[in-house]
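Below you'll find the structure, written out as structure tokens, and then a few comments.
Of the protein chains in this complex, all but one are displayed in their positions.
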Amino acid sequence: MACKSILNFIAGSTVTVALAFSGLAQADYPEQSVNYVIPFGPGGESDITARYQQPFFKKLSDQDLVISYKPGGGGAVGWSQLNTMKGDGYNIMGINLPHIVIAPLQKDVGFTTEDITAVSMFHYTPDAIVVREDSPFQTLDDLLLFAKENPKRLLFSGSGKGTANHLAQVRFDEMADIQSTYVAFKGTGDALAALLGEQVLAEWGYTSIGAKHEGQVRLLAVATEARLPHFPDVPTFKELGFDLVSGAYRGIAVPKSTPEDVRTQISNIISDINSDQEFRQRMEKDGMVLLDVSYEKMDAFMQQKSKEYIATAKRAGLIK
Amino acid sequence: MLEYLLQALTPLNLLLALAGVVAGTVIGSLPGLTATMAVAVLVPITFTMPVTSALIMLGAIYTGAIYGGAYAAILLNTPGTPSAIATTFDGYPMAKRGDGDLAVTLACIASVVGGLIGAFFLLLLSPPLAKVALAFGPAEYFWLALFGLTLIAALSQGNLIKGLIGGCFGLLLACVGSAAVSGDIRFTFGSTTMIGGIETVSALIGLYCVPVLIDLVAVPGKHLNVTGEQRGYRLKEALKISWQGKFNLLRSSVIGTFVGILPGAGGSIAGLVSYSEARRASGDKSRFGKGAPEGVQATESANNATVGGGFVPTLVLGIPGTPPDAVILGALLVHGLRVGPDMFTTQGSIVYTFIFGLFIATLLMLPAGLLIGRYAYRFIIAVPKGLLVPTVAFMTIIGAYSIRNNLSDVFIMLVLGALSWVLNRFGFSPSPIVLGLILGRIAEEGFVQSWTIGAATENLVGNFFGRPISMAIIAFIVLGLLYPLIAKQIRMRRLQKELTV
Partner (left out) sequence: MNNSMSASKTEVRIKRDVGGMVCASLFLLLGAVCLYETTQMTDPDSFMFPRMVITGLMGLSLALIVTSVFKATVPVAEKSQSGAAPSTLRRVLLVAAMMGATLLMPWVGFLLSATGAFIALMLLAQYDPWTKGKLLLYSFVAVAIVAGFYGVFSYLLQVPLPEGSLIQFP
């Protein structure tokens, strides 16, 4: 009997000591600069949002956020190498939805959605229908009227098949019972050029395009819950009767081997950056909507999003 | 306007321009380090500077890097940056002939001329040029890519069929990986190495540089045989040749500017198109490919002109004209700058000061470039093979890796290198393969997009053939293909006439 209680005591104290140490570890993270790998090339929106986060990370944690790039395969190259990185909390990678859900289902891309350990989803750029400033379409109804009278002739440019805006186009076509044509370009830059050059009638893009190119383009509708402060005159799809709230989501993931408490730490820092007023202003000025999906809420969030995306992708014929 | 010029001439900006040009030239000369990378790496430094100075520095780095790619192209047959691909066609033969120093100096002068002309267009004609850029739709890009592919005919002097096979192989390589038009992943055969596709720069190094290394190691003796005394810069000679080739320089710079204006088309395509035109316009086509100075002049002026040209859509439309422009645009956004058509009026001080800064940086490139070029030349000439081969090999490995931080790119580079050597042995030159690789993506996207639009609007033929710019390009293609045949016929007729008289 005494042996048992001694054993219990030893076990209890070991656990307590261990907890104390991990508590110490928690308090000290980060102790050196953190590598932030972007699975796209420099100059893109993932790069820009990372650069926006950089100075605030330094302010909050007193450590540098070192940005490096691993482009290729629309992010696949980076994500397939995520779990080969050291899971010490000093290696984090940017992730994007719907990419990490859709890509593995299309073909063998070197990773599965379950391989990605997401710790935070900190913003999304809402989908929006973009038209030229001088376009005859003044409201979404104008567009719908044209689409109904001319099936298939409503040409939308977009940043690529399988991207958030493509999925939005598929869902909207279904909701509005119209047939539009999606012309896939390589990235938002090319899609915008096609719109401005009148190769297409409208673009399925993002609010960030409206923000960056004010005066050249207009937004007909945005896919958010409520009207955006930066675009007070632009109705949401919801207002107009279409339950479309979506966009390109960005978040942070860590290698699988990263311990639980470190994951929470990282999630907290990212959330703290999100609470910073200056950061919020910068992001919102560019048309982005900040989110609060921290590590605890991640599983539920991913499940819901995956269900949506998979259903849409199947309808679009992207996956079987 | 004058006050902007004075602003560009402040000591800080001058220093940044010079430092940028030097840094850019050195980085661009290393195979594997591209202009995009050079700009991306140095962007964080610019965050502490005022916007105008940051822009000047980034523009200077960009200019220097595009020029720096010529060194390795001329002396090692390896384009230091993709924009220097066409420089290898005549640059390397010149070096082998012992005229490497002349080629390097010519490249410097041509780069400066091209850069100045590109900046000139940027200064005076940005808004209308931006409209021209927008008029290029998917069909136009497709035909332009096809036009570039007709260069294969010129590059495969020996055997047209082999050249075309190489071109098709290159086009096939371009399809590997994820396709932009369909989101599908193709031709990876289950390997995760190939998901990212065949990266252009590592493929270039593999196809051009590795065979050179393989051959260097095979026989003793020096790499480039330079007989006689050191002839210094050969500046007088180079200036004379440059003056003689002034129309070539002018035409190539204009071509380069216009290609730079088109989003998605950069220095590599500018160099190829201007090379093709220079060859077509010259009296003696057979000299091209064997060390004709006009070839080097045409490509180097064109690719530096894309610097100025590329800023047109970048600043006016907010759409990057070339990959480094995308990075610069991102940096501008972080600085809080908004680009757009009214940028020239509302933010005139920043824009005009920057453009003048670009002029100055380009001018500074002449002395800086000549100096660096001389040392690069001396270095490559003097270094014994025992050190040259491992150094270059080491550079290619680290360079190919750094492009995407991916070891697979190094692997692909080596495989393509061995393949290229074998194919070259049997008469398949690597240049058509490179052409196919670079132009394949543009051609495919343009084709599929045009097809989608044409099918949806039920105007397939009209969409491809009916657009004015497309028709002009198609005319050029047909002319380019038929002209040699027609010229031959005319010559035959003339000969016959002379014989019968």
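Which chain is which? They are A and B, in the order written, and residues in each are numbered from 1.
Keep in mind that, in the parts below, contacts are C-beta pairs under 8 Å (C-beta built on N, C-alpha and C of every residue); 3 or more make two chains touch, one makes a residue touch a chain.
Here the structure is a predicted model, which is why all the values come from computation and not from measurement.
Across B:Val22, B:Val410, B:Ala456 or B:Ile473, the single residue that touches the chain missing here is B:Val410.
Interface note for the absent chain: among B:Met94, B:Ala179, B:Ala278 or B:Ile438, the touching residue is B:Ala179. When the omitted chain is restored, the residue from B:Leu9, B:Ala281 or B:Ala418 that touches it is B:Ala418.
Residues 35, 66, 68, 161, 184, 317, 320 of subunit A touch the missing chain (whole complex, contact as defined above). Interface residues of subunit B facing the missing partner chain: 37, 41, 159, 161-162, 164-165, 168-169, 171-172, 175, 179, 181-184, 186-187, 189, 210, 213-222, 225, 385-391, 393-395, 397-398, 401-402, 405, 407, 410-411, 414, 417-418, 421-423, 425-428, 440, 443-444, 447-448, 451-452.
To be clear about the criterion, only the chains that are shown with their structure count from here on.
Between subunit A and subunit B, the centres computed from C-alpha atoms are 34 Å apart. Residues 41-44, 47-48, 51-52, 68-74, 76-77, 80, 106-110, 152-153, 155, 160-163, 166, 181, 183-187, 189-190, 192-194, 196-200, 212-216, 286, 318 of subunit A touch subunit B in their complex. The part of subunit B that touches subunit A in the complex is made up of residues 36, 40, 43, 133-138, 177-178, 180-185, 188, 190, 192, 195-197, 199, 263-264, 313, 317-320, 323, 326-330, 333-334, 338-342, 404-406, 408, 445, 448-449, 452-453, 456-457.
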